[in-house]
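With one protein chain removed, the remaining protein chains of the complex are shown where they sit.
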Amino acid sequence: MLDKIKDFASTFFVTGDPLIYGADVSIALTMIAILFVLTYYKKWGWLWKEWLTTVDHKKIGIMYLISSLLMLFRGGVDALLMRAQLALPNVEFLNAEHYNAVFTTHGTIMILFMAMPMMFALFNMVVPLQLGARDVAYPFLNALSFWLFFMGAMLFNLSFVIGGSPDAGWLSYPPLSEMSSSPGVGQNFYIWGIQISGIGSLATGINFMVTILKMRAPGMKMMKMPLFSWSVLSSCVMIIFAFPILTVTLALLFLDRFLGAHFFTLDGGGNPMMYVNLIWMWGHPEVYIVVIPAFGIFSEIVSVFSKKKVFGYKSMVFSMMLISVLSFFTWVHHFFTMGAGADVNAFFAISTMAIGIPTGVKVFNWLFTMFRGRIQMKQPMLWTLAFIPCFVVGGATGVMLAVAPADYQYHNSYFLIAHFHQVLIGGVVFGYLAGIYYWWPKLFGFKLDERLGKWAFWLWNIGFYLCFMPQYALGFMGMTRRVYTYGWDMGWAPYNIVSTVGAFMMGIGFIFQVWQISYSIKKGDRDLTGDTWGGRTLEWSIPSPPPVYNFAVVPEVKEQDAWWDMKEKGLDKIRPDHYEPIHMPKNSSIPFIMSVFWFVAGFGFVFGWMWMAVPGMIGVFGCLIARSFSYDTDYYIPAEEVRETELALRGNV
Amino acid sequence: MAQPTQGHDAHGHEAHGSLKQYVIGFLLSIVLTIIPIVLVMNHVFEKTATIVIIMVLAVMQFLIQLVFFMHLREGEKPRYNVMALILGVFIVFVIVAGSMWIMGFNSMVQ
Amino acid sequence: MAQTAAAGHADHGHDHHEDHEGLKVLGFWIFLVTDCILFGTLFATYMVLRTHYDGGPTGAELFEMPGVIAETFILLTSSFTSGLATLAMHQGKVKSLINWLIVTAVLGAAFIGLEVNEFINLAHEGATISRSAFLSAFFTLVGTHGLHVSIGLGWMVGLMFQLKRRGITAVTKRKVTTVSLYWHFLDVIWIFLLTVVYLMGVM
């Protein structure tokens, strides 16, 4: 009996490495600390009522933000581990298996559990406020999306200490990811972690799409909508078309592994290339899903901090929509070298390059928004200014990759790694950071410290170029991606060491940001006006942080920059003479509970334990039924209470 | 909660449909199902022609259901559902046709 | 500003529900579009793998058309009866609404019964999901549709209880509307399954 347990434990828990034990210990300690603090300060009820069951988009946004920053840390630690291992030839810091697991989790976490939730954080924190809405279209579903993401991410991260991490690359190409080559549970963690959070992402896509189409304040025609909301719409369009493909692809891979089906196996007539084909049909739109909202953020910031109306609004909108449609026509550029033929390659090379055109238009429009403006070098603007050169160069190397015959030389080399980090960090990370700096005062009521922010900014930027420019050179020197070590013979060492130094500089930059946040919580500039930066859009017309109902009275929009327009016309000081009761959704515990059931079911499927998976799924359906039968889902905030809240927040009514 | 922008004029013409509509739709779809079955079971035309014909009939049936059962043409404007559907069907076409084109080179001909 | 607020709240309760339920129907439409993509991906996989028999049975050898044709007409009819249910709903007839839903659900159950039967027969002939890539694709595509139909059945049953208890309200109205949209949608998917999998399979 005891032996059995021991046996089980040694396969169940990941063992054999001080790194893992260290992680185990720190995870356990953190858990105990959190439990202790919550109990000691009697915060359990607060946690449950205010956060776990909330359907308020602002709180959900904050929870997304916290989780995504944690994931940035986890993914970043992975990155630094990799860079440490690659710093010099023949380093034995990580062995091959660990290295493979680390780059797999790094890629997966950064894109699916860092970039996606950070994007959803911004969607949630900003879109309803910008549209003049009281919440998203489906607040309940919104909470469910968050908890699905969260549980998916937890399940995925659990693989580090239980069962073993996936190690077949962030897109898990079969047959490497099939039972025949990856018999462990790591791949199952990968599949279920992404699958569960993917359902959440799909729901968010639908939710925000409807919110934007239907919940705009009166008078806000589509062509008067702020560009960030437009970018969210175009991102959502891609989400709803791309994510079902991911769901199916992973489900098929799971059927292969679980039921012995033969979609992508070596034997039985399976065709691994079909997986590659399908996963990129999602994967390519996915990278635009994350970058387009960043474009929206830059559009807002450039205009506000140049104190000038955004240039070429219409072509900004048009180019975003064009990118989202075009992004479904380029997927083959990720496997030009799989021999699909000259016709296929020629078509997809051209369609890929074509995306550079609308993207370029956006760049020019940003430049000309600044042209004849007055540029204020505040933090959000700094990141925006850093984004432009970085993204333009990264985009241009993307165009070089799109030249199909040349891609035969770049594919799977460090040139590619450098390309996509340049667009992902320069575009996505810089963009979201800019957005966080920009909207932080709105959500929390205080600014983030400028001085520490500048340090972080320069460390990130210098670190970035040090880290990734040498990688282009390494690509030309024939260094392929995903090698855990290399020899002295090829002359790669000097470039790699520079790259590692750069990576650690970015890590220090991140530490500065953590410091900056904790410092500003205590000492940051309080913002009492609600309009920190001299904003142009509706979110700046309400107090910071906004009350639960956002807008005591839903504003009427006349112009594209609605708030700017109101300020110019002197309408901003006018207070309504009376208030109406406000209709609000009630908190619900179902999203959280249902996601826990998903977690349980997912965990069961990972280990093939039907006794766990089946009850988990029954729980999920039970929650659905419970929701369907509950009719008491909303309430009214009395007019008097609204009046009092406004009085307290604005000081004058 | 917040006021949906285009919510207010929706009451007049909601998507209802009439018995007549349903019956016509039903009859049409039965006919459109019988034809391909007969064509295939009795080998009326040669293969490619049959494939083309039955695909066209399936698409027609799809449209019939959309119009007569799902009342696609009714409802408030702008019809975001129609736009989403058209784009969705287009993407489905891209997925299926694209996969076949790309993967075609390693699929055996029957 | 004040004016719109007043308009929005003129008759609170009813107005809001109406708007909100409309909002949910749009969301459901978009969900159906995503489901379209989901099936599209499965169709793409099937199209690519449909000749990969790995020496095992082919579609022409396996498919029993009489059963499939019966399934088709049953599902078609159920799509029609679910339409009649919504019609009854708009005329405010709860009884007839529930009855038509029952008819629909019974037809749906018959469809599922036939399909399960078909699958069992196939398995007996050794044609299981792990036999060949073709069969993997076949079972997954057809099975996913069957799973959708089964979920729709459960949903309808739940809805009947709610209708009994609450009658026709803005909320139940929306629920009936969405479930019948779902049902018509599954019918459409089946037509393509019939055409692409079965008819083209036996040709």
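Labels for the chains are A, B and C, by order of writing; each one numbers its residues from 1.
Here, contacts are C-beta pairs under 8 Å (C-beta built on N, C-alpha and C of every residue); 3 or more make two chains touch, one makes a residue touch a chain.
Heads up, the rule we're going with is that contacts and distances are computed from a predicted model.
S.K.: Given that one chain of this complex has been left out, which of "Peptide ABC transporter ATP-binding protein", "Monovalent cation/H+ antiporter subunit D", "Autoinducer 2 import system permease protein LsrC" or "Quinol oxidase subunit 2" is its protein name according to UniProt?
M.R.: Listed in its UniProt record, the absent chain's protein name reads "Quinol oxidase subunit 2".
S.K.: Give the residue, chosen from A:I20, A:L259 or A:V399, that touches the chain omitted from the document.
M.R.: A:V399
S.K.: For a quick check of understanding: of A:F13, A:F368, A:F607 or A:Y636, which residue touches the chain that isn't displayed?
M.R.: A:F368
S.K.: Among A:M353, A:L528 or A:L571, which residue is in touch with the absent chain?
M.R.: A:M353
S.K.: Please pick, from A:G219, A:G260 or A:G312, the residue that touches the omitted chain in the full complex.
M.R.: The one listed residue touching the chain not shown is A:G312.
S.K.: Spell out the interface residues on chain A facing the chain that's missing from view.
M.R.: These residues of chain A touch the chain that is not shown: 96-97, 100, 168-169, 173-176, 181, 266-267, 269-273, 306-313, 315, 335, 337-346, 349-350, 353-354, 356-357, 360-361, 363-365, 367-377, 385, 388-389, 392-393, 396-397, 399-400, 402-413, 473, 475-478, 480-486, 490-491.
Here, only the chains that are shown with their structure count from here on.
S.K.: Could you please state the distance in Å, as a whole number, between where the Cα atoms of chain A are centred and where those of chain B are centred?
M.R.: 35
S.K.: Could you please state the distance in Å, as a whole number, between where the Cα atoms of chain B are centred and where those of chain C are centred?
M.R.: Averaging C-alpha atoms per chain gives centres 14 Å apart.
S.K.: Distance-wise, how many Å sit between the C-alpha centres of chain A and chain C, to the nearest whole number?
M.R.: Measuring from centre to centre gives 33 Å for this pair.
S.K.: Which chain C residues reach two or more other chains?
M.R.: Expected reply: 4, 8, 16, 23, 26, 30, 33-34, 37, 41, 44-45, 48, 52.
S.K.: Quick check on chain A: which residues sit in contact with 2+ other chains?
M.R.: Those would be 213-215, 218, 240-241, 245, 271, 274, 278, 281, 554, 583.
S.K.: Show me the residue ranges of chain B that touch chain C in the complex, using the header's touch definition.
M.R.: Per the stated touch rule, the residues are 1, 3-4, 7, 10-11, 15-19, 22, 25-26, 29-30, 33, 36-37, 40-41, 47, 50-51, 54-55, 57-58, 61-62, 65-66, 69-70, 76, 80-81, 84-85, 87-89, 91-93, 95-96, 98-100, 103, 107-108, 110.
S.K.: Please name which positions on chain A make contact with chain C in the complex.
M.R.: Against chain C, chain A makes touches at 137-138, 202, 206-207, 209-210, 213-215, 218, 240-241, 243-245, 247-249, 251-252, 255-256, 259-263, 265, 267-271, 274, 278, 281, 553-556, 571, 574, 576-581, 583, 621, 625, 628-629, 631, 636.
S.K.: Which residues of chain B touch chain A in their complex?
M.R.: Per the stated touch rule, the residues are 1-7, 80, 84, 87-88, 91, 94-95, 98-99, 101-103, 105-106.
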